[in-house]
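Would you mind keeping the following structure in view while I ask a few things?
Heads up, one of the protein chains got dropped from this complex, but the rest are sitting where they should.
Now for chain A:
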Amino acid sequence: MTLTQERNAATGPAQTPAGSRAKPAGRRWALLALLMAALILWPLIKLEARVAEDLSGAVDRLLGYRDLGRVYLNTVIIAVGSTIVAVVAGTGLAWCITRVPPRWYKVMSVLPVVPLLMPSVASVQGWSYLLSPRTGIINQYLREWGVGSGDSGPLDVYSMTGIILMAGTILTSFVFMFVSASLRQRGAELEAAAAACGASPWRTFRTVTLPMMRPALVYSTAIVLLLALGQFTVPLLLGTPDRIDVVSTAVYKVSADYPVDYALGGALAFPLLVIGLGVILIQRRALRDERRYVSVSARTRQVGLKTSGWALVPIVTYLVVAVVLPLVALVSVSLSPFWSGRITPSTFTLDNWAAVWGNQNTVDAITTTLTALLLTLVAVLPLSYLVSVALLRRTRVPGVIRLPIDVLASIALCMPVSLLGFAFLFTYSEPPFTLYGTTAMVVVAYVTLAIPFAIRPQLSALTAIGPEYSEASRVSGAGSLSTAWRITFPLIRSGLGVSAALITIIVAHEFTVSLMVTSPTRRVIGSLLYDETVSGTAPNVAVLSLLMLAVTLVGIGISWLIAGGNTVDKI
């Protein structure tokens, strides 16, 4: 599908006969590239320009920053630790899926992705109710059974270990997605062939399966490491009591002071920017390699492999840890009149829920969140569709325009979200925008965050349908727009649905950027929730966490309608 099929022709428009058009090469695509650059690149450049402007001052204040070394060290420890947890657990789960008895396969292959629907704020809150040293439910039971002593411990979620395990648990789903997709693609024939050559199962795994998974493993490790470096929610919520700061939380604390020291914040986050750019380079290389590893797609999985009911145990355990336990804790707390650390169903009441609905702040926050979600969907779906078309190899887009679009899309993926949020705050609260305190500011930030995620599903859907369907439409006499509307959109409907689902998840779960770009008068659920953790009651926080989950489910419902069913297992 092309929007422009005309090539270079600078002059002589008056001479062209009716029905023929001649326009400069890809001017419309250049506009798209510019728009992407304005959204993604401009804020980052503007922020770093500010740092450069005030370089000596920024460096001075940076070096004077309390515990600077400790902050960077914490960032690295938490990033590496949680990446290891996620890669080991995610790969293990993916491997378990291949050993699941056939009748469980369909359900089990979806379960490890379900935690993606759970806002990380909600899981962290849930686990803090379970494992906070004094009032944590699990801790109380353990003390009753004689494990630990006194009125605190034995487990402490507000610790380095707690942060690493929590962040690792959240990131496990990502690793699982990448690795299991590559395992599914690999085609069991290749393993069967190894077995036919006389290789034992272990040898087959070592010599065939593992090497074939390597690109997926490298790729997902890199992505997860980036996500972990930019982790914000977990260290913010669990690190505060013990003053465990990472770069993201430090940047946030800079943004919360008034006046904001933008140069200091930009300088603090600069190392992450460099690492992010480095990963883009690695990733582009790895992706190029990946094509070599694409094997014949084969529906036949599990040829000659032993399946076992034991494979269900880790999968179900992961779901319980990542979703069920925190959800149970959240629901109990939201129903309790106050939080004592005990679940006493006899005292359960809906008062907290009723109070929240009666609170204008909450109603406003929910309205703002839903409005922002809808506007983001409306803006991102068409935009990411155009970008996907531009990235499609068969579309004739000049290389000088395609490359920047491609790079811009990956930049947004590789930048720590806290840095982006800080840059948005700097760019959009100043003239000519001065959007601070408006929904527009929230939407612009969300659009920028969501675009890169919305591209991939559409791009692969477009690649899968091939060029012939739209070519057939064009030779039938249909123009670009009616071809897109009548042929392409219906055919990539499920890809659009998956895009919508991903946009929803990103927007509804958004916490980092939301804290920075919202003002006390214009809050989304995430920022209201954080204010409540600082100065509100536990039951209110629990209710808000569950509301975040509810918004997610509403958005997934919308995506379901767009895709005509079948969204979740396609993510």
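The rule is simple: a contact is a pair of C-beta atoms (placed from the backbone, for glycine too) under 8 Å apart; a residue touches a chain by one contact, two chains touch by 3 or more; residues count from 1.
We take it that contacts and distances are computed from a predicted model.
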Which listed name, "Assimilatory nitrite reductase (NAD(P)H) large subunit", "Polyamine-transporting ATPase", "Xanthine dehydrogenase family protein molybdopterin-binding subunit" or "Glutamyl-tRNA(Gln) amidotransferase subunit A", is the one UniProt assigns to the chain that has been left out? "Polyamine-transporting ATPase"
From the list A:256, A:472 or A:553, pick the residue that touches the absent chain. A:472
List the residues of chain A that touch the chain left out of this view. 5-9, 11-12, 15-17, 19-22, 396, 468-469, 471-479, 482-483, 486-487, 490-491
